[in-house]
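So that we are looking at the same thing, I have put the structure below in structure tokens.
Of the protein chains in this complex, one is absent; all others appear in place.
After this line comes subunit A, so read on.
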């Protein structure tokens, strides 16, 4: 049959028909379109619950919004104001101090616990379960327990030390700036250790026993075994665990809010608590948002350091 006018007409008819079939059926037929469809709920969810609040926060930081009053764009004014605010700089110092000391302590103690739990111990499972307890208890609850432990009159620590005759009057744990700083750090460490210890324990268990045996035969002392075999192999996991731990600590809020509300004289005020205080009770939503946004560079720096400095190991990635 000759390619005649019939065919030409068919082709002409087909094009509008395809368009008419609509976006929906075209999407559901192509593989990419289908993939897009399936991703849509997750994308909307992420957009709505993560990106939107973040974007809103950043936007608020550039406005003079107060509770109950729409704000207008004021550029960097909030930030300039904060730059000259000694309380803000005190909270930056407090937050960095709190995060550094608490993270180092959590790492040290967590790794130590993980190493102990990785050995053959009687009641091993019992101890592993026990260790998770601080993490399972809601923060507010454990913070209240610490509140009692640190009470200026009834502290069990003061009481024990006094009974032992080491001190003669109760320690004012949360009343003095430096003891308060150390006290909240202690509470944070107690709460954060399980996460570090259990994650590192999981990491330790991925290291084959035969590597330790080979090292023992090669003449390694227990310390050398740890230093030259265990620790290097654990580094990637340490990097991930400690990044998370640093992020959690840097953004800590609950513990401080229950224990000290930032006092005494702002000595334990962290950026997160200050942000909340200025924004909600203080009503300055714009300024509170600016403080929160000011945390982002610190967090990004921590993530980048962990990713480029520790996580990417040549022996894992290959170098060719």
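Rule of thumb we're sticking to: contacts are C-beta pairs under 8 Å (C-beta built on N, C-alpha and C of every residue); 3 or more make two chains touch, one makes a residue touch a chain; residues count from 1.
In this text, contacts and distances are computed from a predicted model.
Colleague: Any idea which of "Sarcosine oxidase subunit delta", "Carbohydrate ABC transporter ATP-binding protein (CUT1 family)", "Tryptophan synthase alpha chain" or "Cytochrome-dependent sulfide dehydrogenase (Flavoprotein)" UniProt assigns to the chain that's been left out?
Modeller: "Carbohydrate ABC transporter ATP-binding protein (CUT1 family)"
Colleague: Just name the one of A:74, A:96, A:171 or A:220 that touches the chain not displayed here.
Modeller: Answering carefully, the residue with contact to the hidden chain is A:220.
Colleague: Of A:50, A:72, A:211 or A:280, which residue touches the hidden chain?
Modeller: If we include the chain that is not displayed, A:211 is the one touching it.
Colleague: Touching the missing chain, which residues of subunit A?
Modeller: Spelled out for subunit A, the touching residues are 208, 210-211, 213-220, 224, 228-229, 232-233, 313-316, 318-320.
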